[in-house]
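Rest of the complex left out; these chains stay put.
Going in written order, the chains are labelled A and B, and every chain counts its residues from 1.
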Amino acid sequence: MVLYNPKDWWRLIFAFHKSDTFRRTFPGIVGVAIYTGLINYLEKEVLQVEFANTLNIHSLVGFVLSLLLVFRTNSAYERWWEGRKIWGSFVNNSRNLALKIDAIITNQNVKTIFSILISNYILASKDHLQNKANSQLLRTSEKYPSEYYASFKHLPNVVAKAMYREVQELKENGSLTDEQLLYLNLELKSFTDNIGACERIKKTPIPFSYNIFIKKVIFLYVFTMPIGFVQTFDYWAMPIVALIFYIFSSIELIAEEIEDPFGDDANDLPINDIYQTIKANVTEILE
Amino acid sequence: MVLYNPKDWWRLIFAFHKSDTFRRTFPGIVGVAIYTGLINYLEKEVLQVEFANTLNIHSLVGFVLSLLLVFRTNSAYERWWEGRKIWGSFVNNSRNLALKIDAIITNQNVKTIFSILISNYILASKDHLQNKANSQLLRTSEKYPSEYYASFKHLPNVVAKAMYREVQELKENGSLTDEQLLYLNLELKSFTDNIGACERIKKTPIPFSYNIFIKKVIFLYVFTMPIGFVQTFDYWAMPIVALIFYIFSSIELIAEEIEDPFGDDANDLPINDIYQTIKANVTEILE
């Protein structure tokens, strides 16, 4: 995630950050402008035909397209924001679990094991979502050496397994009463719920038909536009059509990008920073 | 569900996948174009009448229609996404239940029974939603042979019945304390809640009046359009009206398709894959 000051208008307008859609659609913008120039040349110089102005038709279709795109952006934004909420829930539940363990347990060894397991769960989840899960990166302990983690495919699950077993062991040796098991239940349960929710967002883009439909309509819209426009605007149609292409394709591009918020792009969620925060918080509380 | 790369614009624009609405509305597009040509021929050659241009009226109605369609799509999309969330909840709760059983129970037989029952619940739910529930496909065990499943109509319920009875038995023979019953409660309860929510989405399309109203307005809109348009656009009205038909009917078609997300279409949810994931996860944890 790029950190930025949302109130610094001039910089945001004139800087062309590498994730700026202006930079990313630039080849398309140039291409559309050239195409519009060619159409003008063809109609005016070569064929010398006259077409009725289709501006009103394009207004009408532009309206539907705008609505579709804005709702598209909105639903992409909602996924992005849901992703952020899930990682916020990781923060909250890690803290609460650590605080509860700290209050209930007196044995420092056990506290340290939980501190390791919580951090490992978040690290494993982060890497799992970025397709680079690696059991070698997890912090090991005597009880859970690197071999323990290596034997499992779904890395977050194996950490969860260790957590549930630790809790059960504490219950069996009497450090935890039955009721305290329930006291910890919502936090324990939330880890698996959170990773599942992230997997859902990551693996399910918007429906296929909807996606191809929007792209086809943008294409049809922009490429039929010059036919009637050059009659009115002559070569001035070049920047106009290019501008409209810039706007519509940018909205779609932004939606595509924020739809899967767990990557490494400029717009993706700062899940690495969140992991560091959780690790620092949990260590401060438990170790 | 079709797996696709949402960033590969050219392929998505030019490939005509069988679920592409362009392919599915193609006969309609051709029909509308021909109809528009006929209207032009009639007005210009046969009757030689002149009509006032209705473009502004069509803009106005087009506006209402667009809003209706986009909200329609949006509510269909929300059902689709809710369906996805429910299946995500199946994943989470299966994992959590398996992890808890694994931690609490030491008897491998019991673990295996739960592994079978959880997988069976998901399989039965999947088939139930696709109207092909078949007790023969469920994994059997000594305790729950195929006769056990065959005696019930609502297949997911019969598996839930077995799960609740297993839990109760564990409680009665002392493997599970009363509090641990509560510890498992949210997961057990969620299975029935999830299948109920899927049934709700599946059995309740949008209200009847709303559906026929939208279809009637699309029809009236497209079939009155050429009357005034051919005055301005002559035979060029053919692609224009066809394009507008393509756009409006596609939005309605996509909404229809994603409204019931549990089928086998290109846009439907990958519930079979999710079942496989759950089965693999649960087996990894419990067996």
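Criterion: contacts are C-beta pairs under 8 Å (C-beta built on N, C-alpha and C of every residue); 3 or more make two chains touch, one makes a residue touch a chain.
What you see is a predicted model, and the numbers here were worked out from it, not measured in a lab.
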If you could, jot down how many copies the complete complex is built from here, 2 of which are displayed. 5
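Here is the rule we use: only the chains that are shown with their structure count from here on.
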How much rotation, in degrees rounded to the nearest 5, is required to superimpose chain A onto chain B on the basis of Cα coordinates? 70
For the chain A and chain B complex, residues of the former touching the latter: 51-52, 54, 56-57, 59-61, 63-64, 67-68, 71, 75, 152-154, 157, 160-161, 164-165, 167-168, 178-179, 181-182, 185, 189, 192-193, 196-197, 199-200, 204-213, 215-217, 219-220, 224, 256, 259
Which residues of chain B touch chain A once you look at their complex with the stated criterion? 1-2, 4, 6-7, 9, 12-13, 15, 17, 19-22, 55, 58-59, 62-63, 66-67, 69-70, 73-74, 77, 80-81, 84-85, 88-89, 91-92, 95-96, 99-100, 102-104, 177-180, 182-183, 186-187, 232-233, 236, 240, 243-244, 247-248, 250-251, 253-254, 257-258, 266-267, 269, 280-281, 284-285
